[in-house]
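All protein chains but one are shown in place.
This part shows chain A:
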Amino acid sequence: MNETRHRVTLTVNGVVREAEVPGRRLLSDCLRHDLGLTGTHVGCEHGVCGACTVLLDGEPVRSCLTLAVTADGHEITTVEGLARGDGEPSPVQRAFTECHALQCGFCTPGFLCTVTAFLRDNPAPSEEEALEAVAGNLCRCTGYQNILKAVHRAAEIQSEEGGA
């Protein structure tokens, strides 16, 4: 079948990118296959696991439940875009490393995007708030204890660095 293709322009991690995609192309697949950014992972494609979470205009969303055409003209941040301009890992990335918050790492890109947006909106979360923030992402390996530690550690690093 010859499907109509749509030209989409996305600003991904600060860089303007173009792709030509059928209407049914999921944003997750557009990022991975059309743009070669394989940091965004795909688990369930039902919205349940959170592995595909990216930031759309700064807000975390499931890229597997968003069409690439819907995102046309918008800004996307993927896990590849979380590090600072000089390549230095972000506070959230450093905290995940320090606290051993990953084992196989499959779920990690989704957690990093979710937690980055969460700490931007709530820089000093309570235990309860941190738990709710990560509850929408599934991790098969860690048991979540170290992920929760990493959320609080990242908040600490951010406040030490003056909210940077």
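Going forward, a contact is a pair of C-beta atoms (placed from the backbone, for glycine too) under 8 Å apart; a residue touches a chain by one contact, two chains touch by 3 or more; residues count from 1.
Quick note on the criterion: contacts and distances are computed from a predicted model.
Considering only "Ferredoxin", "FAD binding domain-containing protein", "Phosphate transport system permease protein" or "D-lactate dehydrogenase, flavoprotein subunit, putative", the record for the omitted chain gives "FAD binding domain-containing protein", by its UniProt protein name.
For the chain missing from the display, the contacting residue among A:L10, A:L26, A:V92 or A:C107 is A:L26, taking the whole complex into account.
Residues of chain A in touch with the missing chain: 1, 3-4, 6, 22-24, 26, 29, 45-47, 50, 53, 59-62, 64-67, 69-70, 72, 114, 118, 132-133, 135-136.
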